[in-house]
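A single protein chain has been omitted from the complex, and every remaining protein chain is retained in its original position.
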Amino acid sequence: MNRRDFFKIVATSGASAAVAGGQRTTENILPLVVPNEQLVPGVAAWFATVCRECPAGCGVLARNREGRVVKLEGNPDHPVNHGALCVRGQAALQGLYHPDRFVGPGVPEGRGVRPVSWESARTQVSDRIAELRKSGQGRAIAVVTQLENGSLGALLDTWVQAMGARPRVTLEPFGYEALRAANRITFGRDAIPYHAFEDAEVVLSFGADFLETWLSNVGHARGFGRMHAFRDGRAGTFIHVEPRQSLTASNADEWLRNAPGTEGMLALAVLKVMVAEGLADRRFAETVAKVDVARVADQSGVPVERIKHVAEVFGHARPGLAVGGGVAVSGGNATDTLVAINLLNAAAGNIGKTVRFGPDSAYGRVTPYAEVVQLAKAMERGEIKLLLLGPGVNPAFTLPGGLKFADAIKKAGLVVSFASLPDETTALAGLVLPDTHWLESWSDYSPREGVMGLLQPTMSPIRDAKPMGDTLLAIGRAVLGTEEGKGPLPWGSQEQHLRSVWEPLVKTEWATALRQGGAWKEIAAAPVAARPVAVEAAAASLEGDPGGFALLAYPSFKFYDGRAATRAWLQETPDTMTQAVWDAWVEVPAEAAAKLGVVTGDVLKVASPHGALELPAYVSPTLHARAVAIPIGHRYAPYHVPRYVAAPPTPTNPVALLSGGAEPASGGAIYLGVSVTLAKNGGRRPLAILQATHDQQERELARHVDLRAAREEALRGRREPEEPISMYPEKQYPGYRWGLAIDVDACVGCQACVVACQAENNVAVVGKPSAAYGRAMHWIRIERWAEGRADHPTNLFLPMLCQHCEVAPCEPVCPVFAAYRTDEGLNAQVYNRCVGTRYCGNNCPYHVRRFNWFEWEIPAPLEVQLNPDVTVRQLGVMEKCTMCIQRIVAGKDGAKDEKRAVQDGDIRTACQQTCPTQAITFGNLKDDKGAVVGLVRSPRAYHVLDELGTRPSVTYLKKVVRDHA
Amino acid sequence: MGAKAGVGALGVVLLAILIFLAVSSWSRQPAVAKASIQPINFPHNTHVQTYKIDCQYCHSDARRSEYAGLPSVTRCLGCHKITAADRPEIKKLGEYLARGEPVPWVRVNKLPEFTYFPHKAHVRANLKCQTCHGAVETMTTFGAETGPTLTNDLLNLVGFRPAARPLTMGWCVDCHRRENATAGMHAPLDCVTCHH
Amino acid sequence: MPATTETILGVFAYVDTTVRALEDLKAKGYHDLTVYTPVPVHEIEEVLERDRPVSRVRLFTLIGGLTGTASGFLLTIWSAMQWGLTTGGKPVASIPPFIVIAFEMTILFGGVATVLGMALLGRLPRLTPSPSFDPRFTNDRFGVAVHVAPERGGSVREILRAAGADEVRP
Partner (left out) sequence: MSDSRSASPTFADVNRDVVRTLEPPGNLYFAWMCVVALILTAGIVAWTAQIWWGMGMAGKRTPQMWAMYITSFVFWIGIGHAGTLISAILYLFRARWRTSIYRAAEAMTIFAVLTAGLFPLIHAGRMWFAYFLLPYPNQRYLWPNFRSPLVWDVFAISTYLSISTVFFIVGLVPDIAALRDASTGWRRRIYGMLALGWEGADSQWRHYRRAYGLLASLATPLVLSVHSVVSWDFAMALVPGWHSTLFAPFFVDGAIFSGFAMVLILLLPMRHFFGLHAYIEEKHLDAMGKLILVTGLVLTYFYVCEIFTSIYSGDEIEKASLFWKVTKSYAWALWLMYFCNCISPLILFSKRARTSPTILYVVSILVLIGMWFERFNIIVPSLGHDFYPYTWGIYYPSLTDTMVVIGSFAWFFILFLGFIKLMPSLSIVEVKETLPPPLKDRGHAGHH
């Protein structure tokens, strides 16, 4: 029996019982046709696979219920992400169940396709290829895919050769060509090394947004957490250099706001000081001979003493880690800048320690942007007669406007797309042959040397889609006139090819590989020597009005290059810094805004030599005065549900403003290359900003403690709990008493928990208007509280969820006992009983209770994703965080099966499970040896608004701030 | 006449309000399930009594899952390839398999909305299926009148204490309380055990 | 009504004449009287209430009220015990809030009992009007009905006329 048959289930008894709403008169319950040892209705099956939402390639476990994947979790065994996932990974399910997914092969029309049969579609392509080959125009066939470095990549390349097409182009908008070029120059290696954040004492980042999108954000966040979070008296230091206070920057102990494009000279200045102070390898002295620290300070706007201080700190680190990346390090001087940073690392002796060549990143395999430009030119000249676009690429959207790729595509004969969702590119395609979603596919992907991730179907396809490999093999054989098993393309399917590649690798270990989601081994750091090359790191030059603002077009941590923008969950996930949802914006420095007379929400015309955008302004006190910033990746409304989702009225893609030129040294795309002008157009487009203010008005919601004080306290060890004062007898907890501990110091504000909770607890999406009007439904939210100077604040990230108070204000006011305290210390909310007086919502001082103002729509087939263990709430009921009661129930049930009590770690809430920095800990407050009790007794522990005497079961640990000199 | 009209107007408005309240509210009251026609006329009594087949032979998920589960078509055919294979009702099974379709059984035991009932826990507590599902072994067609009804509430209201209807909350609670009091069980009475 | 007595009705237009008639009747030892008035008149009541106990309505009120209090506390405490749910860290049977309920029920029961009392003692509702009733009594006339043995009817008529009745019947 073949694997697909496993999933021949429609739905099983009870699965629908969870879905509330109007009454159903009759209801069918459908058994399996064929019994299936792998799936028991009502019991989850887990399948290991690899996340393909971005090239980081994190390991994923897919939770399958009744034959449908309902939740994704990080694979704890996977060396890249160790069990954590980011927002995009968590939201991948919405790509799988996206209402707009192509129903099958066809010709694009509107948001769908005019269906054609697979046969005719394939023949159309194979005929075209055949005739091109006949006329000797094989080179007129171009294949563009996302980064596929595994067996699929190999298969594609074989196919390309067999067809005699031009070499395959792997298109990744963020290709890090400059990193490779710099490494070629300094170390003679065309590769992107592994950056061991976890082993660094000091991290010095030049614009690298490694907590958002840079290379492998989940892995980096985890490493950063281990390196930076305060743990038994020790904590690393993180210094960040960027013109804009990005999410990463606001996690820095020290954020230096530099003039855009001056990172390189700063790196050299730091090196110069280090050399002078004898903190660096003398061999590098001459590389910085010509550097004048004072001039650098003057150009970059970073004062000399700051530079000296940074050199001081970084120089003493054993080891430190300097990284460069992000938009500010992708200007015309990108390579020079990164060379400078390499020198810094080399001089500080970090190579081989925190910068390890050997376990090189997959990004090293990306086709340099320069070749994409070549392809565009060829298309422009009409040399391309057949263009095959793999899934995950959307050149019409992601490539710089100056390149005019969209126009070029129109000139490229037949365009065939394998995308599964309509986008700007499929709109230009002549034919769509939808690929299966990666959760439905056999494939593999190697995020870095030594890690081979294995993808397996976690459920049967919900649409008439076929793996790209299968389709191409069929087409190829049709062209070559060979049949299966013979010729250059003998494999019957992508799966067969995959097995043929893996068998020699894993031999008998195939089952293990499947179970653990791949195969991996440690790769030792290769010894590399750094050449002390002299480098002249001038400031990046900008095209356009010299009086204008440097445009920082930075990748959004929610949407990456835009491929994730179709996920409603992500659209409604607040951007942590602005707390804005749904719409894009242009971040304008406060001074400029004042000059223009612009307030947040006013529409601004942002014009560059290559195009113009109209976007609502977000006035930022922190942004560098000479820069404006626009997030990349904001795209059309995910799907069209009347009341909820309105498409942004105008284009929002800053990439359209870029020149499209490539950096000569590396051939990488230039993201920092234009200066733009701003003009008020009089209109308003209010942003949906969820947080009313970032000033906590001395209410000490998010608290911090000085590092030195924290150390001293830590030495004194556990704090014994003081007896609460009460007129009433204390409540007794016969069995367990659940509680959460949240380390504000560890939280980096990545929002992963928000989306994880949304996926786990069937939390509804409400759309921009409702969200803007305080009707967002998130059970957990990440608040940003800014302390200190407005233009240079210290940001505290406070994950806020139901505090499960022991003396809960919400409970006694409920007229029907819908809210009450369970014997396990939870603040329960019984939906059946709720009448919707909303009294509890008023009386909750934390305002974490969410009311169902409407019957929120869940467009088909998204309802398949709903977690059958959690009720879908009817309109008119109050809901809130349950501490994942369904997981507690399951955990206790499991323990009962083993005839034992629940132990620490048996139960993990969705937010805890996905947190890359392990800021959240769930456990039994009565278990003195348990992890949570250790944290609750920590000297840093406190309760939000504890002066109200609510006695929450959620304990917070103060953020540890370094006292800046 | 004027006063009459006044009374009329008032009456109409009042009536309108009452009707609309009644309708709008009633449309959202919990459902009541009824015994209904099954795609295949399956006699429990012959299977259970005549052939002494254990419930969990067919409903094999009950001991390990929240749902009792239903036998797959192939499991039915496991016996019925030979047994009574010529009967028209049995023939239907073959057709379903041929079409690769599940048998669209009609749900009979329907819990009120927002409610979870784990079979596993109850089987683990050695509960007989009949306790909740009635004397299935005697049923030719499986039927149950379940779910809360207004009449019951009204009876309660005027002081009668009608026996709680099957699969209503009171009915579950009755049993849990009884078991805890008499059999020394630890049947949970916490709301969130079933409502989450 | 038994044949042994007849009812003689005097209709008056004024309070003082009515009072005078009552005084005289009482003086002559006629005590079986029914007085109809459009409004409660102080003077008339004075004469009548002299030899009567205070109305027993207040007893109903008292009992009703106490029942209310008791059932108020009973309902709240008992029902709270049913599930013993904790809210806001308060004890299951928290008396202070229950006082409110008890109070309201005291008033409710008390009030209802009072009305019942009135209806019971005042013989309300009555379906057929009493023979001696006259519609004018709810408007502006006062009526004195005397129930006596037939043979003494004459003197009663005398008294009523003397007191200034506009009309005496039969």
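So that you can tell them apart, the chains are marked A, B and C in the order they are listed, and the count of residues begins at 1 in each.
We take it that contacts are C-beta pairs under 8 Å (C-beta built on N, C-alpha and C of every residue); 3 or more make two chains touch, one makes a residue touch a chain.
Since this is a predicted model, take the numbers as computed values, not measurements.
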Ask   = With respect to the chain omitted from the figure, which of A:W118, A:Y733 or A:F854 is a touching residue?
value = A:F854
Ask   = Which listed residue, A:W118, A:Y733 or A:F817, touches the chain dropped from view?
value = A:F817
Positions on subunit A where the hidden chain makes contact = 690-693, 695-699, 701, 770, 773-775, 781, 783, 800, 809, 812-817, 833-839, 841-843, 845-847, 849-855, 874-878, 945, 948
Message = Touching residues of subunit C against the unshown chain: what are they?
response = 13-17, 33-46, 48-49, 52, 54-55, 57-58, 61, 65, 75-76, 79-80, 82-83, 85, 87-88, 90, 94, 97-98, 100-101, 103-105, 107-108, 110-112, 114-115, 117-119, 121-130, 133, 135-140, 164
Query = Residues on subunit B that touch the omitted chain in the whole complex?
reply = 1-3, 5-7, 9-10, 13, 16-17, 20-21, 24-29, 148, 152-153, 156-157, 159, 161-162, 164-165, 168-171, 173
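The criterion applied here is as follows: only the chains that are shown with their structure count from here on.
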Ask   = When the C-alpha atoms of subunit B and subunit C are each averaged to a single point, how far apart are the two points in Å?
value = 58
Averaged-CA centre spacing for the pair subunit C and subunit A, given as whole angstrom = 83
Note = Multi-chain touching residues of subunit A, meaning two or more other chains, are 817, 820
Query = Along subunit B, where are the residues that touch subunit A in the complex?
reply = 27-31, 36, 61, 64-75, 96-97, 100-107, 110-116, 118, 120-121, 124, 190-193, 195-196
Remark   = In their shared complex, subunit C is touched by residues of subunit A numbered 726, 728-729, 731, 806-809, 811-812, 814, 817, 819-821, 951
Task = Write out the stretch or stretches of subunit C touching subunit A in their complex.
result = 83, 85-91
